[in-house]
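One protein chain is absent from this view; the other protein chains keep their places.
Up next is subunit A:
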Amino acid sequence: MDPKLKKTKDSSSNSANSPDSTHSSFLFPDEVLERVLSLLHSHKDRSSVSLVCKDWYNAERWTRTKLFIGNCYSVSPEIVARRFPRIKSVTLKGKPRFSDFNLVPQYWGADVHSWLVMFAKVYPFLEELRLKRMTLSDESLKFLATSFPGFKALSLLSCDGFSTDGLKAIATHCKNLTELDIQENGIDDFGGGWLSCFSENCSSLEVLNFASLSSDVSFDALEKLVRRCKSLRILKVNKSISLDQLQQLLVQAPQLIELGTGSFQQELTPRQYEDLETAFSNCKNLQTLSGLWEATSLHLPVLYAACASLTFLNLSYATLRSDELAKLVAHSPNLRRLWVLDTVEDKGLETVGSSCPLLEELRVYPADPFELDLHHGVTEAGFLAVSHGCRKLHYVLYFCRQMTNAAVATIVQNCPDFTHFRLCIMNPGEPDYLTNEPMDEAFGAVVKTCTNLQRLAVSGLLTDLTFEYIGRYAKNLETLSVAFAGSSDRGMQCVLQGCPKLRKLEIRDSPFGNAALLSGVEKYETMRSLWMSACNVTMSACRLLAKDMPRLNVEVMRDEGSDDRQADKVYVYRSVAGPRRDAPPFVLTL
């Protein structure tokens, strides 16, 4: 291996690499190393690789094509541009997760535009952009659409700031688009005309998801698009698409792997009903089904033929009753993932337990989150029933109004492999309803039994004991969400001291104060971020933290009318980019 070649490459980069010892390159030429490393896809592996030595750092940065940035403020576009010359795919995440629940004001930041400007300069061949909780304007979308001739895939989840006009630009200009995935964004819907902006030559789409938009699209344009795109494997339409329209689409695309239906309620003639049934039974590759708005027992049977191959059934927008769910899951023995509304009640969950032995993930969302009536929704009984029948369960998100310590203990005994345990007892500070005790033992059981636990969300009446348990046992925990819980600083301290793999900690409305915050001074640089809102933290402690740890950004937002000394909302995150320069006036950077 000619050492001069290597030096040329090094000098073209900006990193201050001193001339490396060349004997290692005789043993392992760059090209071979790069060839090997280009097979690495996991960004965690790549991070490890880049730490081995300078040769490997260089080889890794030249071969990285996918960029994952979990916190857009942890690094700057300039730093990224300097390090990675050949990026084709970018995933960027912005706002703290609690922004999904209105805890972060509008105009907080996480605007993607400065990133796009850098990408246009350094990565003109960018193909994929996946954004989560970022802000982007229609101008940004237009800029994106016109700056990258090879652009293929756009995925927007929980973003805001744009409208369907921006989507028009994407549909119009991205001639090679393979993926357009628009999910649950704060988007201004000015109409469905954007869909008609796809050119008649566009036949490359593989993924089209516009389920969360509400305006009508031109069915004619959609049908022609679906017919042209022979590689379409994921199609999720919105509510404006009726059942008979759906049938026409399915006839054009029986190869679909994932389908999101439109409105599932329509007066159909017997002939139309039959055609729909046939269309579904012809979809032999269907693995995922979602949408199903307004679905009732009248039309659900058309799905039965397609259910046999389903591995993921998303019924979280269908207010099904227990009997309706029972029939569906009876036809779906291969389900791995199931999302439902709590309208199915415990009885519905019992049928899941008996029909879906392969189930790995269950999410039960509340149909009426603000309803205090205890007679609605699910209880510990439903969860227990599922745990009895589905021993492979490892992911759960469960919204309920009552729970007991004993039930949870049994549940984790049945299913010890939980990696994600998110339990939301909807009334804040709710005790075990049978014993009236705190729910400490429930979560104690979870962390003691489920040694692979990565993500935990706690709820109910909880004392510091819960957090002692977490600190002592949850050695693989990476994400912890806390609300209305704990008794003193000690709780948070236990977690910070005891959980070596903790990356994200988000806390609201809990009595943790300055001592707790400052006990994590050494810890926060090993984490992605910390969020504390409506706790007992003061400005002075935040300032102290900011002073001691220059590589942490400490940002505070104060609520209207609150004491000057209180730090109502605190967001702490590590960053190599220094304090952010785009902070709005209501964000105090300390």
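A few comments on the model shown:
Keep this in mind: a contact is a pair of C-beta atoms (placed from the backbone, for glycine too) under 8 Å apart; a residue touches a chain by one contact, two chains touch by 3 or more; residues count from 1.
Operating definition for what follows: contacts and distances are computed from a predicted model.
Matching "Probable glutathione S-transferase", "DDB1- and CUL4-associated factor 13", "AP-3 complex subunit beta" or "Auxin-responsive protein" against the UniProt entry of the left-out chain gives the name "Auxin-responsive protein". Residue A:F98 is the one among A:W62, A:F84, A:F98 or A:F512 that touches the chain missing from this view.
Note that of A:C72, A:A153 or A:C424, the residue touching the chain absent from this view is A:C424. The missing chain, though absent from the display, is touched by one residue of A:S199, A:S214 or A:Q413; that residue is A:S214. Across A:E200, A:D220 or A:E560, the single residue that touches the chain missing here is A:E560. Set against the missing chain, the residues A:S158, A:T261, A:S290 or A:N514 yield one that touches it, A:S158. Against the chain not shown here, subunit A presents residues 98-107, 158, 160-161, 184-189, 212-214, 242, 265-267, 293-294, 316-317, 319, 341, 365-370, 372, 399, 424, 426, 428, 481, 483, 508-509, 534, 559-560, 562.
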